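Here we show just some of the chains, and they stay where they sit in the whole.
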Amino acid sequence: MFDMGAKPKSRRKAVARRSKKAGLPPGTLVYTGEQQVEAVRITIIDYDEQHVQEKQVASTEECFPFRETPTVTWINVDGLHDVSVIEKLGKAFDLHPLLLEDVLSTAQRPKFEDYEKHLFIVLRMLHFGDDLPAIETEQVSLIVGPNFVLSFQERVGDVFDFVRDRIRNGKGRVRRFGADYLAYSLLDAIVDSYFAVLEKVGEKIEDLEEELVRDPNQTTPRRIHSLKREMINLRRSIWPLRELVNGLHRSESTLITKSTSIYLRDVYDHTIHIIDTIESFRDMISGMLDIYLSSVSNRMNAVMKVLTIIATLFIPLTFIAGVYGMNFEHMPELRWRYGYAAVWAVMIVVASIMLVYFRRKRWL
Amino acid sequence: MFDMGAKPKSRRKAVARRSKKAGLPPGTLVYTGEQQVEAVRITIIDYDEQHVQEKQVASTEECFPFRETPTVTWINVDGLHDVSVIEKLGKAFDLHPLLLEDVLSTAQRPKFEDYEKHLFIVLRMLHFGDDLPAIETEQVSLIVGPNFVLSFQERVGDVFDFVRDRIRNGKGRVRRFGADYLAYSLLDAIVDSYFAVLEKVGEKIEDLEEELVRDPNQTTPRRIHSLKREMINLRRSIWPLRELVNGLHRSESTLITKSTSIYLRDVYDHTIHIIDTIESFRDMISGMLDIYLSSVSNRMNAVMKVLTIIATLFIPLTFIAGVYGMNFEHMPELRWRYGYAAVWAVMIVVASIMLVYFRRKRWL
Amino acid sequence: MFDMGAKPKSRRKAVARRSKKAGLPPGTLVYTGEQQVEAVRITIIDYDEQHVQEKQVASTEECFPFRETPTVTWINVDGLHDVSVIEKLGKAFDLHPLLLEDVLSTAQRPKFEDYEKHLFIVLRMLHFGDDLPAIETEQVSLIVGPNFVLSFQERVGDVFDFVRDRIRNGKGRVRRFGADYLAYSLLDAIVDSYFAVLEKVGEKIEDLEEELVRDPNQTTPRRIHSLKREMINLRRSIWPLRELVNGLHRSESTLITKSTSIYLRDVYDHTIHIIDTIESFRDMISGMLDIYLSSVSNRMNAVMKVLTIIATLFIPLTFIAGVYGMNFEHMPELRWRYGYAAVWAVMIVVASIMLVYFRRKRWL
Amino acid sequence: MFDMGAKPKSRRKAVARRSKKAGLPPGTLVYTGEQQVEAVRITIIDYDEQHVQEKQVASTEECFPFRETPTVTWINVDGLHDVSVIEKLGKAFDLHPLLLEDVLSTAQRPKFEDYEKHLFIVLRMLHFGDDLPAIETEQVSLIVGPNFVLSFQERVGDVFDFVRDRIRNGKGRVRRFGADYLAYSLLDAIVDSYFAVLEKVGEKIEDLEEELVRDPNQTTPRRIHSLKREMINLRRSIWPLRELVNGLHRSESTLITKSTSIYLRDVYDHTIHIIDTIESFRDMISGMLDIYLSSVSNRMNAVMKVLTIIATLFIPLTFIAGVYGMNFEHMPELRWRYGYAAVWAVMIVVASIMLVYFRRKRWL
């Protein structure tokens, strides 16, 4: 969960998640995310080239029969707060305790691990929309076995609907290929969703650039700073992806077929593209505060010029008026017939000289 | 498409292109660039050492006969908005769906991919002239087979005319060598055209440096910022080229003969040269805003000095005048014969002391 | 020992520790930390799957019998100032002189060294709490043999209590596995404790960000600087950890079993996570001073505006009043019936024009 | 050609050189440097351990007899504008067209290329002296064959006189060793000449540092900027040298004997030393503008203090004088016997309080 202008509670929480586990033996299953009340929702999609079966199950045990079938089975778990569900699935599918621990620690750095009997992928799903003040992130874990994919999400709602549709309608290659292709499809869906997020962020950057040029104000530096912080967080979520996808692509695991591997190269290209974009965004933001400061300096300069012109123009004139306001008995000028007019003339000359000087200095 | 001072619509679009594809199965052919109305233009140049044949074809099918001939065939497609054309060519030349998808996604990062039966190169062509406010970029895809080269461009108009002339006139090595040399020639033409763009950018930088020294004004920081952003974009288009050309040069594909490989090393050198130049430009631009800020500071300093000199000179004098403007009944000075003259004397002395002080401080 | 606002004595000391050893032959045992008066405390925990024995011993010699037993023996030494204790243990367990020297030089850079017969790990334990003004660090050395672990700490008090509890209660894997798993557990406990420290540091950063936005004052830059310095020190303590854990994980030593190695990969992930967090913190802090400077500039701007408004408004009016304060005999206006009212009218008009101008300039 | 304060024409030209070749087939020989009128000058030095022969030839053909002799032949060409000369030499010595093209493109990045039958080295010779406003660079190409070295320079005048003298006088190893040692000697002479240039640049930096401390003025930032730009260019000329010399040193070409290889390691060390120096210079220059800005800030501060002291001292006093300049009929103070003296007393007290305040603030 990133904050954009909002209070930066989340980062504190991310580290806190870890620190509240301190002291427990490794492999202990503790959910470190926010506690939630709704029930965990488990959905199963089982398919091969001929048929598709889709159902939402009430108990973990209903998943077990699918374990041994030759068809591809995708078990998706929304909600991680019920540790027993994860535990039972872990036992049924023979998952390593450290893997389960990672599924539940919802502040994982994206990574790929090869557990020989299955592959483990953990990464972040980003949500960002007009209704959201800040980017929200959610941890997604994928476990890829010979003929099954388990996916774990923190909350209901994801970017996998397109994949589900394709499975249901038998569109694309997904029905013909195995579990590895399904995993690739899910990974691809997540990576593709990053482009939408980056598009929104790009808009924010452009709005800020516009504001910088059109109407910089006192809150601008704060906004630049929070955008910068957001980029720091975004980058931290996405950089490790490069290594993840590359590891998967170069993996010698027998769980990944050669035909899927070529698709992973494609995902890798997208990841590089996303990282490039983030770096460009960072570069763009990095110079913004300097532009702001130069605009503040310019305004200060303008203010100073007005002050200087007015003061420089009238202070000498006021002095002249002050001189003839003195009460000496013997001030011959005061008695001259055209003394008053002469003083005005002097004052106008002085002022004119000043104005010419200012014009030469380009202050007017 | 880069913007130089213009509105940064294009970047948003670049990401947008991607995001509108989200959810489609991989390999789905969707053109992500700007929709265009004109028809797709296909031109064929077929040649060997003895003869040249050049024609513009109306339908994709006319290309197919050239597939099997032993002569070198260059099929150039201007315009990507008619997906069916790409699809038919793809089938005819047995191209991988992911390759076709990349041809149509016009925000690709430059890359080289070896599909065994053919090589795939995607990079950007830059246009920048006196009539253009900003650098415009266009995606060019090259597919190199054993005896054919397919090139795809977004728009009519390219930098390949020199290559065409050489083929027509039988100048240079191009007619004697194979499809790989043709591909090299096209690549070389694109890379060479970058030098012209960099030359223009170099002129912009120098103009800005001149302005910085001669006449910095309030729009200068904005201009520096937009130049900087342009360099960020340019760099992003060109950096991956290094890897591309190197990959091609080191490729073990049988499609590239050894004699062509030595020419690719030359293109690689040019690429390094271009990247060096871009980095130098970035370095030059990076210090500009500081120079601007120091000039703003200097001007502010000058303004402050004028204000200080005038105020410091006249405020004490005005005070003296004020004193003798008081209406006390018992002010002996007012009645002195030379009181008025004495006051003038005092004021002149005070002013002189001030002026000496300012001169010592080097404010005058 | 890091200082956070406190006087930076410690760093000087860290280097001093080294420099006071200069000239002694390598392998000479000199304790380079702060001298302490309390006695060295040695505690032994000896266990296998069936039994646990725990005792605090008075003399070093009591440790020796455990050397040869097949059970896992953990000898923990609190306090390094009694060199003879270290020396005797060194002889008894056949430790290399350079290793012992490193145990006693309490400003070691974290590192892992393979001495074939045993593994040597040295790293830093961090303490940071509400009662501490700054992060305090302490050197911890671990020596891992075939069936023993020696741990050396500078002071009583550590983060190993969870591990002790698990051994006592037979919880987790620790009782079933060997000395390498114990070493892993200790390493894991230290690395986990870093998360708590980072959490506190994260809070400090957020407090400072709050202050920066709400109420920046003259001490803010100093605080930013000291936080920055703290991050420099923290980073220096933790960066080498990456190499350490990686070295251990990839080590081909027979002292580390394959089942423990997978747990070390987990520690490695945590280390990367911590380093990522530190880098993010650094990035966040790096921009803070610029935000502060922009806020100072803004305030200066505001001050200047008030001055300019007041001065610009009243200086011309005062001039007008000064003109009619002159004592010329022939000043027709002074005799007019409505001269006084007219002057007021002029002054109000002038002031109004000024105010309109200020409003246009958005200074009001 | 670098500019130091002078107009940056040269860089533009460097890129321009490339761009004017755009469209020509690769290997086309076009001289891209400045056109010159004088004739190309070719000098031959032919030697072995016993004899030396030195002559300046009128036509290219006179070089050919030396091609086959077993003695070492050094053919030096000053001036590249007569393409036919280069072309004939190229044919006679069987040089690759791309190599010849590189000799003539005088904006090459320094590089080393192994053409099997001969080695190709291209790098830049720097000239910088008290009589030159800026560093001038010239491209030097060396072609090393089994018993000949061809060297091409843009202009007459080089740093090879020491080498010539050594050959003439039979001093050093040069006469005993082969063409590879001659090539090394030339390379070494060029690299050694860089030290002299760096020495001059170092003096410029020190002069600027002096100025910064002693008498910073408005042109200082501009000078810093142009020095910085010069370093960017210098670095660009010299960085690739590292790779060049390393490539040569590690080359497996039979043209380089083992005994020469050890000397190349020495040149490599010098190159690293030069690069180190350039990096240090860059580091030194990078902080200069900040020092300048802080000095500007300090001066501004000093100016502000003077203004504030004068204004703060006299504005209240002027107010007091103004009060008693009012013309109210009922102002009892005006009639007091010691009213005038009392006002003076009040004013002196007020001024004294101000002065004490300023002294406390350390403004005086």
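Should a chain be cited, it is by its letter among A, B, C and D, assigned in written order, with residues numbered from 1 in that chain.
Note that in this section contacts are C-beta pairs under 8 Å (C-beta built on N, C-alpha and C of every residue); 3 or more make two chains touch, one makes a residue touch a chain.
Please read all numbers here as calculations on a predicted model, not as lab measurements.
For this homomeric complex the structure file specifies 5 copies in total, of which 4 are displayed in place.
We adopt the following convention: only the chains that are shown with their structure count from here on.
Shared residue numbers account for under half of those found at the interface formed by chain A and chain C, and the copies are therefore classed as meeting with different residues. In terms of the distance between Cα centroids, chain A is separated most widely from D. Rounded to a whole number, the gap between the C-alpha centres of chain B and chain C is 42 angstrom. Chain C has its Cα centroid 26 Å from the Cα centroid of chain A. Shared interface positions of chain D, defined as residues touching 2 or more other chains, are 325. Chain contacts here run in a simple line, from one end chain through to the other with no loop closing. Contacting chain pairs (ordered by label): A-B, A-C, B-D. Put simply, chain C touches chain A in their complex at residues 159, 161-162, 166, 171-174, 185, 188-189, 192-193, 195-196, 198-199, 202-203, 206, 209, 213, 262-263, 265-266, 269-270, 272-273, 276-277, 280, 283-284, 287-288, 290-291, 293-295, 297-298, 300-301, 304-305, 307-308, 311-312, 315-316, 318-319, 322-323, 325-331, 361, 363. On chain B, the positions that touch chain A within their shared complex are 8, 11-12, 15-16, 18-19, 21-28, 96, 98, 107-109, 111, 113, 218, 221-222, 225, 228-229, 232-233, 236, 289, 292-293, 296-297, 299-300, 302-304, 306-307, 310-311, 314-315, 317-318, 321-322, 324-327, 331, 333-340, 343.
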